[in-house]
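A protein chain is absent from this complex, but the other protein chains hold their places.
Going by the order they are written in, the chains are A and B; count residues from 1 in each one.
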Amino acid sequence: MNGVESVVFWIAAISAVVSGIGVVTARSAIYSALSLIVTLAQLAVLYLLLNAQFIAAAQILIYAGAVMVLFLFVITLLGVQDLGFMGQHLPGQRVLSVLFAGVLLLGVVFFVAQSPHAITGARAGFNAQLDRGNVEAFGSQLFTVFVFPFEATTLLLIVAMIGAVALGRRRGRQQS
Amino acid sequence: MQHLIWGVLLFPLAGFVVNTLWQRLRGDAVAWIGPGSVFLAFICALGCFAWLQGQSEATRYADEIGWRWALAGQFRLDFGLQLDTLSSTMSLIVTGVGFLILVYATGYMSGEHSFTAGRDGYRRFFSQMDLFIFTMLLLVLADNYLWLLVGWAGVGLTSYLLIGFYFDRPSAVKAARKAFVMNVIGDWGLMVAIFMMFILFGGVDFRTVFSHAHTLPFNGTVITVMCLLLLVGAVAKSAQLPLYTWLPDAMEGPTPVSALIHAATMVTAGVYLVARSYPIYQQSPIGLHTVAFIGAIGTIFAAGLGLANNDIKRILAYSTMSQIAYMFVGVGVAVYSAGIFHLLEHAFFKALLFMGAGAVMQAMHEELDIQKMGGLKSRLPFTYWTFLIGVLAIIGTPGFSGFFSKEDVIGAAYARASHGDPVLWIVWALAVITAGLTAIYMFRLFFLVFHGQSRDPGLAAHAHDPQPSMRIPMAVLAVLSVVGGWISIPGVYNEMEAWLSSTLHRYPVRGPALVPQPFEPVSLILTLAVTLAGFLVAWQIYYRRSPSPQRVASMAPGLYRFMAHRYYVDELYELLIVRPIKVAASALNRFFELDFVDATVDFAAAAVTWSSRRMRVAQTGYVRNYALAILFGAVLLVGYYFTGLGR
Partner (left out) sequence: MTPGPEHFLVLSAILFSLGTLGVLVRRDPLIMFMSIELMLNSVNLTFVTFSHYLSSADGQMFVFIIITVAAAEVVVGLALIVSIFQTRHAVDVDELDEMRG
């Protein structure tokens, strides 16, 4: 990629990491949610850099637009409390978590560093279709090769809706 | 037509299954299914009999193979049935007499006889009787020793079930257990014999065993041991010395049970076993002599027991033991046809006698003590006459069935003894003496029950003859007890011997020649004289009452007490066998069972509890801990692949 794209990458990447840290370490849930929105936006930028325009749009519309709004609704419904910054009384939890997560990260980095040449290739010639536009190329795959997962996720959404309604019903006679 | 033999076996089984599974069968349906299934089996047996008649002497048998049951290396065993003259005779007896007894039972068991702790006594009775008949048929029809053993064990089981039919009576339960334990001793003997057969001959089916039996050393240790082991089984099942004490106690069961199982069929299984195993016994004269002597001693032993007993059923039980001992004498002197002949006739008159006893008991409100009876001739005329026929048959009155068969046996002993086997004179002598004793105790029973003054008028007030369903079988058996013996008159036309010869000559044997025995007039006359003397003694004491029975008893009080207490044998067994076993068992329980076995099991349980308590610590209940555990697993996986171990 050219120079402009490089700069954009680094900015987006660093912002994503910073806001990611913000998600995890924010004192209140609202701040955490807002940080997550920022992260999602950065990721959308990165998707654009990778020529996945449809996915980037979906990310913004669905993830940042709908899912996070839902999160914010629930956060305001339940109330925001300050539990004390990372306070916990489970022995060893913090230490072990950092240890294991660090090991995981180092492992992945190590592996990636080892084989930089393997991640190239022209498999299905997908990029060549891009002269038609990513959305059209994406759609032509979605409704032919991947039509079954498409239909399955439709079913999944219906089930989730039913589940949410069932869970959210007020159970009569219960003291709140 | 020979395939009908499967019907013989399977109809009673079907009757058992239907009667058992159909819990809500009404009484009349049960009364049809029970005897009906046996009747169908009888028809099939008749068909097989007819088929055999039609065959020539050399081919008068059919080996019906069912299916391959076991195949292990060289050992091969099929489930099959053997149709030959011996098994045909036995199956006819079992199904024919069995059918008559079951018809009798439909009348006898209705009413208070069926009331037991369970509510469905009537149905339970018939289903167990059908099961018995099935297992007995399996025993006599099997073509190999293994399935014979299955039938053997099966009749032991049903005998246990039926003796303990009135299971709310402790005495019945004890008697059932006693019978079963003694039978198991017999089972052991038979089993070890079968093991020997397998080792020596490579197979346990009749063809294999009998064709190779004569290859063992004649009169050698091995074959004699096999004979003796088989004899242990026969002795236990047929209630001979020394394993006989269960038979009188078995009278706790309902009277039809006593008639069928403990008179006509199951107890004769030992005789069948010896007769069937004739190639083995022929190879060991010592074995044969043992059989004969056990029979001879047993016959007089049992007669003595019957003389001093006052229980109507137990007297008949001892007479059964005595008559079966006669059958043992018959097969023990290697005249197998004589033993089987007596088996056939005995089935007729013994079943009749038991039916009569049942009629008397029913009339006298279940009273068993003959000292409380008397004068029943006028009240139960039908029973009186049929019982008389049975008594005349059993003592061997000329013209009646028992005469021919008993003379066959005693004459056979005489013939063998005088033709080169002098030790058998003892056997003959004991048999003759017992003929006289039989006359005494049987007529004692008869006179005390039916003649004289009623010694308990209140009990006999409403006595009357039994209902038709009971009378008809009695009548049939009475007829058979008279004419049944005419089918074979030894010395004139020994039809029985001819009939069985096709079976007895199928395999090569050594030992005593299996040919018809000559007619022995000396033995006949002596036996008749002794029998008549016995009758006169009984007439004098128990009918004319001079001297009276009490005076006779007081003439030798010690002897009388000894006999009345059944020679104290039960007490002896209790002391020598039962009590040491109980002591050993309780010692084992304390030192082995509790301290070792229980401790081990408890330890296992404690170990599980201990370890689970330690492992429960990991279940903290916190979601975050569980998530950490998942991450830990993921890290391990990552490490496995990324550090090259997974390549």
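The rule is short, and it goes like this: a residue touches a chain if its C-beta (ideal position, glycine included) is under 8 Å from a C-beta of that chain, and two chains touch if they have at least 3 such contacts.
Model, not experiment: these values are computed from the prediction.
Screening B:A58, B:A72, B:I199 or B:V623 for touch with the missing chain picks out B:V623. Subunit B meets the missing chain through residues 616, 619-624, 627-628, 631.
Residues of subunit A in contact with the chain left out of this view: 1, 5-6, 9-10, 13, 16-17, 20-21, 23-24, 26, 29, 32-33, 36, 39-40, 43, 46-47, 50-52, 54-55, 58-59, 62-63, 66-67, 70-71, 74-75, 77-79, 81, 83, 86-90, 93-94, 97-98, 100-102, 104-105, 108-109, 112-113, 116, 119-128, 137-138, 141-142, 145-146, 149, 153, 156-157, 159-161, 163-164, 167-168, 175-176.
By our rule, only the chains that are shown with their structure count from here on.
By the touch criterion stated above, subunit B contacts subunit A in their complex at residues 620, 622, 624-625, 628, 631-632, 634-635, 638-639, 642. Residues 88, 90, 93, 96-97, 100-101, 103-104, 107-108, 110-111 of subunit A are the ones that touch subunit B when the two sit in their complex.
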